[in-house]
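All protein chains but one are shown at their positions in the complex.
Order of writing sets the chain letters: A, B and C. Residues in each chain are counted from 1.
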Amino acid sequence: MTEMAPLGRRVAVEFVGTSALVAVVVGSGIQATKLSQDVGVQLLANSLATVFGLGVLIALLGPVSGAHFNPVVTLAAWWTGHSGSEGPTLREIAAYLPAQIAGAIGGAVLADAMFAEPLVRWSTHARWASHLWLGEVVATAGLVLLIFGLARAGRAHFAPVAVASYIGAAYWFTSSTSFANPAVTIGRAFTDTFAGIAPGSVLPFVAAQLVGLVVGVALVAVLFGRPAAAAEDVVVPHGEYHPATADR
Amino acid sequence: MTEMAPLGRRVAVEFVGTSALVAVVVGSGIQATKLSQDVGVQLLANSLATVFGLGVLIALLGPVSGAHFNPVVTLAAWWTGHSGSEGPTLREIAAYLPAQIAGAIGGAVLADAMFAEPLVRWSTHARWASHLWLGEVVATAGLVLLIFGLARAGRAHFAPVAVASYIGAAYWFTSSTSFANPAVTIGRAFTDTFAGIAPGSVLPFVAAQLVGLVVGVALVAVLFGRPAAAAEDVVVPHGEYHPATADR
Amino acid sequence: MTEMAPLGRRVAVEFVGTSALVAVVVGSGIQATKLSQDVGVQLLANSLATVFGLGVLIALLGPVSGAHFNPVVTLAAWWTGHSGSEGPTLREIAAYLPAQIAGAIGGAVLADAMFAEPLVRWSTHARWASHLWLGEVVATAGLVLLIFGLARAGRAHFAPVAVASYIGAAYWFTSSTSFANPAVTIGRAFTDTFAGIAPGSVLPFVAAQLVGLVVGVALVAVLFGRPAAAAEDVVVPHGEYHPATADR
Partner (left out) sequence: MTEMAPLGRRVAVEFVGTSALVAVVVGSGIQATKLSQDVGVQLLANSLATVFGLGVLIALLGPVSGAHFNPVVTLAAWWTGHSGSEGPTLREIAAYLPAQIAGAIGGAVLADAMFAEPLVRWSTHARWASHLWLGEVVATAGLVLLIFGLARAGRAHFAPVAVASYIGAAYWFTSSTSFANPAVTIGRAFTDTFAGIAPGSVLPFVAAQLVGLVVGVALVAVLFGRPAAAAEDVVVPHGEYHPATADR
């Protein structure tokens, strides 16, 4: 029933998926600032478009690559899975991460192209403050807790709706508007629009996200206990292709 | 369990469904411009109404006609299915496309009537720029990738929510607000309101949508590989009537 | 597995459900007008609150009474079901309709009480124009087509989400903001707030809704053909209590 999709195809999916995700985030941000003067309305549009887009991407591409689109998720899958044989291998990580970063940059460029913005212009939007970094820690920890907690509870099939909804909430309840993704953070440095982040602000954001990764993995252990020995325990579906099964 | 609905009834469903879709898009656009001065709020209302309406139409009418409501979808179903015996026949295409176009025009007229606007007045809203055409290529490619990728992954039952959510995102992340549908594009030329498009802008939009169709079919092949030989591979459910089965 | 709930309890459910529905519509309208000057934002809040509330009410109360909350739905169930033995009986109709109307009035009074408005004050909001009546015909026909079409297609379990989404779209794409319910229309005459309707405007609205009922039933017949002889054909679940089964 399950059959491993070739790594090349999975990497292509991670590239396209992360690209599409950033195109949605950046593109909807540009559209929103063109249409409204109210920043609240702008972020409503930006966050709702991301909820819709991210949910669709996970539902569509999850069966092929696991729909990580995020180095934090790939690394957490390796971390929580490497005691057994379930997480990605180092070779897979070495293929996924560059695809995610390249995809994120490509997505920012595509969004700029669609809106007749300069294809690449470094963002001038400084996001540098300790409370923003705390926001990133919280946002990333929550994302990791959600993805791996759902898997631990046997509810991985909720992921498309749950992860999208989580990001929709995190746009608002974190001060940083929840980047929570190192690849996306890098990509968003390439566009000087609503969703951009100044290159100088990228590094601490990524560092905070890695701290959040550690906190999230710890929270999974505390709240969900030791994994049962069941087949459902696969942390994130990846590297497997379920042509006609899946979450029903 | 499956029983072909007569072509006449399927064509009536395509007519009514496309008509309702355009009535939702055009009508909610008129309502939004009457109630708010903030164009961001207007597009929020317009896009959310479309998400709700399109999801309902696919859930309701999909079991009868496949709920294409879009020549691009019908043509892609033919293209990806014609090597086997699964796609629509040329005779079916010749019946579906006119029904979709006539329905789209009817829907615009109905919306105008409900809001006491002139029943037919050519739109004066020029949408003519290369970045808008790129937006249409992206929007249509994504739509085709979504519909046929879901089918390839055995998740066609996600279509009502996924396609509606996709359009909700694409309203915002594409510069063109994602027409992505030649029939709807033609219909929207008949109303000089928020959602209208000047007749002179229609042709390049449709051309861009056809380019997007090609790109989308190519993406399906690259990202999902060759189809398995399973029964689930039917690309889009069409021409079959599942009175009491369906997506559960 | 199915066991008829007593008529008295079903009638209580129709009363409470219709009351809650009107309290949501009227209450969220009052809240919205208190908080925003932008009528577009007001209707966004009003329509989203209704989507959330109506979906919950159908999911919760559908298993007991069928969650009609609307004389049009009860009458359509009788009409489409009375050739067989599936629709409600005349005695059941005679119990449901007054409960719906009384519930609607009670809901308007409750909303007024929660917001410290006069408990009963006739609405001064005239809604009198032929294009509004056309809006009501369309809104009601669509509602009937949706509910009974889903049942015909074996997808009655989609009703909570689908009906709520439909109303969310219809708030925007119809000029009348889609009352589509004679009981709710009467109830909304009792409050002089955002969602109110002047008593003098009620009668033509109700008449238009009855025309929509006829159009909707005709559309079901045209688009879905003759019903199959299957058990799934029960038009609207009513009068049956499924304690632990239902739509999964």
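Following the convention adopted for this analysis, contacts are C-beta pairs under 8 Å (C-beta built on N, C-alpha and C of every residue); 3 or more make two chains touch, one makes a residue touch a chain.
None of these values were measured; they are calculated from a predicted model.
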Whole complex considered, the hidden chain contacts A, C
Touching the hidden chain in the complete assembly: which of C:52, C:79 or C:122 does that? C:52
Of C:63, C:135 or C:196, which sits in contact with the chain we cannot see? C:63
Which of A:93, A:134 or A:210 sits in contact with the chain that's absent? A:134
In the complete complex, which positions of chain C touch the hidden chain? 5-6, 9, 12-13, 16, 20, 23-28, 31-32, 35-38, 41-42, 44-46, 48-50, 52-53, 55-56, 59-61, 63-64, 110-111, 113-116, 242-248
Could you list which residues of chain A touch the chain missing from the display? 38-44, 48, 51, 129, 131, 134-135, 138, 142, 145-146, 149-150, 152-155, 157-158, 162, 165-166, 168-169, 171-175, 177, 219, 222-225, 228, 230-233, 248
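Going forward, only the chains that are shown with their structure count from here on.
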Going by the contact rule set out at the top, which chains touch both chain A and chain B? none
Once chain B is fitted to chain C on CA atoms, what angle does the rotation have, in steps of 5 degrees? 90
Relative to chain C, chain with the most remote C-alpha centre: A
Of all chains shown, the one whose Cα mean is least distant from the combined Cα mean is B
Inter-chain centre distance, chain B versus chain C - centres from mean C-alpha coordinates, in Å: 28
Distance between the CA centroids of chain A and chain C (whole Å) is 40
Chain B residues counted as touching two or more neighbouring chains: 38, 41-42, 44, 48, 248
